[in-house]
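Would you mind keeping the following structure in view while I ask a few things?
Every protein chain of the complex appears in place save one, which is left out.
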Amino acid sequence: MSETITFLAMFEDFEPASLGVEKLHDLGLSDDDMNVISGIPIKGAILGRPSAITYVSRIAMVGALLGMAFGLFLIYGIPYLYPLLVGGQPIFPIPQGIIITFEMTMLGLMGFAFIGMFVDSGFPSYTPKEYTPEISDGKIAILFSCPESDQKKFVDALTKAGAESVVPAEARHL
Amino acid sequence: MSTNLELPMFTNNSEAELGGRWGMVIDKDLCTGCQACVAACSMENNVPFVGEEDAGYGRSMQWIRIERLWEGLDGDYREVKMTDYQPLMCQQCHNAPCEPVCPVYASVHSMSEDLNLQVYNRCVGTRYCANNCPYQARVFNWRDYADYRETNTADNDPRWSVFQNQLNPDVTVRRRGVMEKCTFCIQRIHQAENQAKAEGREVRDGEFTTACAQACPANAIVFGRIDDPESMVSLAAETSRGSRLHEELRTMPRVTYLAGGA
Amino acid sequence: MIKKFFAWLKQPLGLIAVGIVFLALFSAAVYGIYTTQQSPEQPIQFPHKTHVAFGIQCLYCHPGANKGPAAGLPSQTKCWGCHNQIVKTRDSALLAPLKDAVLSGQSIQWVPVAMVPDFVQFNHRAHIAAGKNCEDCHGDLSQMTIYENPQVLNMGWCINCHKQSAGDDQALLTKLTDCGTCHY
Partner (left out) sequence: MTSLAKPLARPHAEEHEDPREHLMHDPLPRGKMNEMVMEAMHETNWKFWVVTGILAVLVATCLGYAWYYLIDKGLGVAGVNMPVFWGIFLVDVVFWIGISHAGTFISAILRVLKVESRRPFTRAAELMTTFGLVQAAISVFMHMGRVWLSYWMAPIPNERMIWPDFHSPLMWDFMAISTYLLCSTMYLFLPLIPDMAMARDRSTGWRKTLYKILGLGFRGTEGEWKNLTTAMNLFAFAIIPVMFSVHTIVSWDFAMASRPGWSSTVFGPYFVIGALHSGMAAVAIVLFLLRSTMKHYKYFIRPEHFDTIGMLMLLVSMAWAYFYFNDYIVPWYGGDVWDKLFQEWAEKGPLWYLWYTMLFCNIVVPWSILWNKKWRRTPWLLASAGILINVGMWLERYIIIPEGLTINRMPFTWRLYIPGVEIALTVGMFALFLLLYMLASRVIPLIPVWEVQEGQEAHLLRKIGKAEIPTLSELE
């Protein structure tokens, strides 16, 4: 595997795409060596691929905890710094604390889910990538790399599986 | 910093400290509705004059107002009856509804004097406190009534020369957009306390009084320490004629109204 | 057009230009802030240092400090009362404005430096009574010519000192951190 070449195979529909994935598996490509690019979210199972791993939920949970800590600081830490009496109400009110803590927890959860999505996907990145605008027209593309010596074998297999085109992928500005 | 143990930490102290510190008694039977207190208050506290038009639209900024209510307006004019004159100012509630609703601690309780405070420069003008005051005792600076900047000189505003010189230096001049209200003449309280402290004694009852009480020709308003059972105000409040406004709201006002005498 | 401009900005000369503009704006902002922190021009370059060196007490010229809210400035006749008797100062060019003011009856327009806003009710007497010395707030005037504030007189600074002065005395702390102590 000294020299590898990256191909972009375009498919019209799920059926041939899943067949293509199967062929690539048969040719000895592991799931890590290929990626599916599509215009709509496709569950990995439909194409016979493992489900992608995401850390967004975990990051969001961390965010929720941080948000909660911040909320608790706001409602119980701030009055400690400068206690002021209002309307005979307690300095560290529990009912009001629930409201602020809730809001801040949710803000932390969602803010970190948003940031987590960026971090986990590597957004924003404006570097050249293997892509073709046809993908956002609904085509399904399989991006895979194979040894340069075997490239004909792979191209033939995918064309047989129903690929519209199998072309060497070039990184381009999106 | 060490935490103040006198503060209610997790629960309300609505039942605590029923006594209070400064208080007032207003005898409605003695009040003649002469408005001297209103004038005196405005002078003492730099309360601006809003003009005829604004006053007519409900923007007069009196910290104390004389309420008069009529009964029997639906019937014959001979049946129309007027109720007592009721001078009304901030009741300095112990559990003041105006305080907790302020988002920036502009309306805050003075723990040392047990008074409601309005910190003018902290006020951002949400006016929530005024809505939440069951006595409608708070007034708002709708315009720059007290705009004494260079641009607003005697040449273009005849009020300038008069008003500039009558301001009380001990009281802040408020600008537009802030809430204000009766302070029980806190500047006089501080002055008396400072004087007493300098002389190494307690403030004597009757040593000073608020501007309204001072101006009242009928002595209908009595001001003093209500935690001192021997003070004039405590003795006056003890009578059976006394009641407080909207006591059912548990705001614990510090002003007692006397009515129903002969 | 805009594209060309951005392209120009990206080349080294453009980057230098961006840097210069940024630095200029930044220094202008810093200078603007700096000027707000400077003591203003006074009609007379009053040397506090010299007066303190002669052993004149603060209260001699600012007698209001232990009596009431304002420490007060000495009247020009009070100044002239001494300076009139010293030959060196009677004819000094530096004191010409004082002399003119006394002779013409006009008052000298000192520019206030140590001042709090209108919504702060400050009282010198209470602070003197609490055992504070002038230099605790106003700095060491034996080293100063024209008065400058040794620190920004803001609320946090006031509150800090109030808290320290109260120490563990809860009643005093309540009194000293009460909003109504200064604001009414």
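Labels A, B and C are assigned to the chains in the order they are written; within every chain, residues are numbered from 1.
One rule holds in what follows: a residue touches a chain if its C-beta (ideal position, glycine included) is under 8 Å from a C-beta of that chain, and two chains touch if they have at least 3 such contacts.
Remember, it's a predicted structure, so these values are computed and weren't measured experimentally.
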| item | value |
| --- | --- |
| Chain not shown, its touching partners among those shown | A, B, C |
| Interface residues of chain A (partner: the chain not displayed) | 14, 35-42, 44, 49, 51-54, 56-57, 60, 74-75, 78-79, 81-82, 84, 86-87, 89, 93, 96-97, 99-100, 102-104, 106-107, 109-111, 113-114, 116-118, 120-127, 129, 131, 133, 135-138, 143, 174 |
| Interface with the unshown chain - residue positions in chain C | 152, 154-157, 159-160 |
| Positions on chain B where the hidden chain makes contact | 54, 57-60, 65, 67-69, 86, 88, 97, 100-105, 122-128, 130-132, 134-136, 139-144, 176-179, 246, 249 |
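Note that in this section only the chains that are shown with their structure count from here on.
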| item | value |
| --- | --- |
| Reference chain B; chain at largest CA-centroid distance | A |
| Intercentroid distance (Cα basis), chain C paired with chain B, Å | 36 |
| Geometric centre distance via CA averages, chain C-chain A, whole Å | 59 |
| Contacts with 2+ other chains: residues of chain B | 4, 105, 108, 111 |
| Residues of chain A whose C-beta touches two or more other chains | 84 |
| For the chain C and chain B complex, residues of the former touching the latter | 69, 117-119, 121, 123, 125-126, 129, 163, 168, 170-171, 173-175, 178-181, 183-184 |
| Residues of chain A that touch chain B when the two form their complex | 80, 83-94 |
| Interface residues, chain B side, partner chain C - complex | 1-2, 4-6, 105, 108, 110-113, 115, 117, 119-122, 170-173, 183, 186-187, 190, 194, 197-198 |
